[in-house]
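What you see is the complex with one protein chain gone and the rest in place.
Here is chain A:
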Amino acid sequence: MPADLNLRLGLPGSDQTDVDAAKSNKRASPEKAEDTASNGVPAAKSADDHETAPAPKAQIVGWPPVKSYRKSTAAAVKKAEAESGMYVKVSMDGAPYLRKIDIKLYNGYSHLLTALEDMFKLSIGEYSEREGYKGSEYAPAYEDKDGDLMLVGDVPWEMFMSSCKRLRIMRGADARGLGCAQ
């Protein structure tokens, strides 16, 4: 049988050395738990081997060793998030590519803005009804259902969540037009 048709235990991308390791008493790379009933174990290689085990994408039972209570708490949080995604694109003037965020994750404007500041490494400044966003060259704007470009923060949060289609962080001259002080 040609070598490339040999079935073998091992992660994709690993080479022939894995097969030899499997044939000796050493173990093969980690496999999915249901396939091998946790028999899959990486070969304990000596320094001479060139092989470096790639990060296992498969789940090993009980690894990383985190208490199941902690795992289930984290899973509950993730599940709650995943069930109700409300993803919108976020563009920033001058940035080469866009990002996507799930508005449902945030419970208010301040939370959202902090996240945007963190994501784009910038400072947005304080919101005021009269002057928009003071103290920075950036202004967060969004495109609503009608296609109009609106300043973030004017309407109640719930209304914003249901009408926001897309976010845009404006900068410089354009931002000033939205009532942002210099």
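Criterion: a residue touches a chain if its C-beta (ideal position, glycine included) is under 8 Å from a C-beta of that chain, and two chains touch if they have at least 3 such contacts; residues count from 1.
The working rule: contacts and distances are computed from a predicted model.
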One chain isn't displayed here; going by UniProt, is it "GPI-anchor transamidase component GPAA1", "Hemoglobin beta embryonic-2", "50S ribosomal protein L20" or "Protein AUXIN SIGNALING F-BOX 3"? "Protein AUXIN SIGNALING F-BOX 3"
Which candidate, A:60, A:101 or A:161, sits in contact with the chain we can't see? A:60
For the chain not shown, which residue from A:88, A:101, A:115 or A:161 touches it across the whole complex? A:115
Tell me where the left-out chain touches chain A, residue by residue. 25-27, 30, 37-39, 41-42, 44-47, 52-53, 55-57, 59-75, 77, 107-108, 110-111, 114-115, 117-118
